[in-house]
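What follows is a set of notes on a single structure, which appears directly below.
A single protein chain has been removed from this complex, and every other one stays in its place.
What follows is chain A.
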Amino acid sequence: MNVLIKEKEDAQKGVTIFVEGEVDVYTAPQLREKLLPLCQNGNTVYVDLSKVDYIDSTGLGVLIGAYKAQRATAGRLILTGMNARLSRIFRITGLHEIIEIEDRKQEDGKE
């Protein structure tokens, strides 16, 4: 019931935040603290959710907050690696039509 958040910066790609675990009312503040400061200068921020097995409305709220901040500064927020369960929650809430989501297959695409 915890969350692990790591950050990796790539000069070309932008910043990636790797999230691992469950994002709920207890752990969402940690994600907010890490993610929001990166959404200030119009850069591209990736959030890798491939190791997230649970997210609820508080976690979605953090992502919406980051999306708004990115929009305000003409930056991009891109979510990657979502499992079927998470995709379903994004579809139900309509967030999949708003926040940029990169398909896991594309992400893992091997030559």
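One rule holds for everything that comes next: contacts are C-beta pairs under 8 Å (C-beta built on N, C-alpha and C of every residue); 3 or more make two chains touch, one makes a residue touch a chain; residues count from 1.
The rule is short, and it goes like this: contacts and distances are computed from a predicted model.
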{"item": "Options \"Serine-protein kinase RsbW\", \"L-lactate dehydrogenase complex protein LldF\", \"1,2-phenylacetyl-CoA monooxygenase, subunit C\" or \"tRNA-splicing ligase RtcB\": UniProt name of the undisplayed chain", "value": "\"Serine-protein kinase RsbW\""}
{"item": "Where the unshown chain meets chain A, residue by residue", "value": "1, 22, 24-26, 54, 56-58, 60-62, 64-65, 67-68, 71-72, 85, 89, 92-95, 97-98"}
